[in-house]
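Heads up, one of the protein chains got dropped from this complex, but the rest are sitting where they should.
When the chains are written out, they are named A and B in that same order, and each has its own residue count from 1.
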Amino acid sequence: MNGNVKLEGVTKAFGSLVAVDGIDVDLAPGVTGLLGPNGAGKTTLMRMVATVIAADSGRLDVLGHDPSTGSGRLEIRRQLGYLPQEPGFHRNFSAFDFVDYVAILKEWGDRSARHDEVRRVLSVVGLESVMHKRIGRLSGGMRRRVAIAQALVGTPRLLVLDEPTAGLDPEQRLRFRELLGTAADGATVLLSTHQTDDVAALCNRVVVLLAGRIRFVGSPGDLAQRADGRVWTASTRDARAEVAWVTGDGAVRHIGTPPADAQLVVPTVEDGYLLLAREADVVVVGPS
Amino acid sequence: MSVVTDAQLLAAIADGDRDALRTLHDRHAAWVSLRLRRRCANTDVVAEAVQDTFVAVWKSAGRWDGRGEPAAWIWGIAIRRLIGVLRSRDRWNRDRPVDVVPESDVVTTAEDQVLIGVEHGDLAGVLMQLSPELRAVVQATVLDGLTTREAARLLGIPAGTVKTRMMRARTQMRGALA
Partner (left out) sequence: MTDTRNGDAGSGGNAWHASEALIERFAVDPGEFDDAVAASLEAHLVACGDCRSAVRERVGDSVLEESWHRVATIIDTPRRSIGERMMIRLGVSESTARLVAGTPALSLASLGSIVVLAVLAVSSSRMTDSSGAFLVMAPLFPLVAVASAFASVADPVGETAVPTPLQGAGLVLRRAVVILAVVFVVLGAADLAMGDLDAPVVAWLLPALALPVGALALGTWVRAEVAATTLGLSWMTVVLGVRWMAGQHSDFADTSTFAPPGQFAAFIVLLSAAAVLLVRRDQFQVLEGVR
């Protein structure tokens, strides 16, 4: 048994739209960030890994099991925590009811052990106090944390988290980083985001997905490094740059082929990502 | 540091805040439990009544109308839960159930105001002049805020007896306080 997730030539289309186009990737334990704009195929890829949908073609090996067979799916699901992009919430359920229900689906039959586990994961995400409130009355950030809590039930070996930080305020994002550091210790985590600072802070590996294809696999540092020597700042906008934007301190940050006298700066993960997207001719959501 | 009032805690509990219940429990479980022990020597029964009390507070904090002292409201639940627990252990006595949550003005009867209003030394003196039977009835109806029927159940005497004893006690106390 290994903690690896391996994809070979995996393709998935919805009608004429090819969402994931022949992907090969091998993920080891640790936190892997899946970075890409909306519609790049992140969610489709994650749902295939999480056994929610089946691939049209190609091979998947998840924790040593084949998700295309019933028994393989069962084994994967027993070790999986999954956060969907849009988790459904029953309007009458409290946070406790919700996590309790998922815990039953995860084969926690014994009631008192299950309730202890439900309390544990809800306190991990800091929701112990409001766990009996109806989900409909919780804030968006709290609901996201309820959804994260259910993924942590049973301390799974594989966590597939689709945009876990969406809807969290900066303080909550910080707390999420902390909890992922402890809760995901030794596990294989695949999370998607379009926040490059999440990737820099959370992940030891980043996979950039653009238009259904993998454009980069490596460490966040490697991704930043790709833009080395190609990022500079100036007081006025340089038309020769691929991308340019005004930063908070008023300077204009440029990515592209620098002029000879350019004032080069140390590139960030975001710079690397933007450059990559530019090279692939994909329009990504502009830098924040 | 208790900046949060009991009334605010009850509002938070009505909103489903579990921590608020925990704080309220920490503030009130001790004295409620000791006070119940004066009415029932069986510590198991008292522990069960205290448990039922805070479960009832959890479920019906929204029914507290925001007037009066939360402690009095909690006590009103506690004494009724004690009666409930005692009755459920007595399998031959199957009456109608006691309403667990009192109206919040039950404990602020006129007599109660009078008694709490007077200097406490005087009250003690007045109570001491009553016979133990009358004193028990005053305690159950005035201090515990029970109805005649509830007091009768707690003391194990007919409701009519509670009424007549209360009338006698009132006359004697009025004389003593005058």
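One rule holds for everything that comes next: a residue touches a chain if its C-beta (ideal position, glycine included) is under 8 Å from a C-beta of that chain, and two chains touch if they have at least 3 such contacts.
Quick caveat: nothing in here was measured; it's all calculated off a predicted structure.
J.: Thinking of the whole complex, not just what is shown, which of A:15, A:70 or A:248 touches the missing chain?
T.: Selected residue, touching the omitted chain: A:70.
J.: Which one touches the absent chain: B:87, B:135 or B:168?
T.: Considering all chains, including the one not shown, the answer is B:135.
J.: Decide which residue listed in A:119, A:134, A:213 or A:278 touches the omitted chain of the complex.
T.: A:119
J.: If the missing chain were put back, which residues of chain A would it touch?
T.: Residues of chain A in contact with the hidden chain: 50-54, 70, 73-74, 76-78, 80, 82-84, 86-90, 93-94, 96-98, 100-102, 104-109, 111, 114-115, 119, 131-132, 147, 150.
J.: To test your reading of the contact rule: which positions on chain B touch the chain that is missing from view?
T.: Touching the missing chain: residues 2, 6, 18, 21-22, 25-31, 33-35, 37-38, 41, 47, 50-51, 54-55, 58, 69, 71-72, 75, 107, 115-116, 120-121, 123-125, 127-128, 132, 135-136, 138-139, 143.
Here is the rule we use: only the chains that are shown with their structure count from here on.
J.: Could you work out how far the Cα centre of chain A sits from that of chain B, in whole Å?
T.: Centre separation, chain A to chain B: 56 Å.
J.: Which of the residues in chain B end up touching chain A in this complex?
T.: 15-20
J.: Considering the complex alone, what residue numbers of chain A touch chain B?
T.: Counting only chain A, the residues touching chain B are 94, 128-134, 137.
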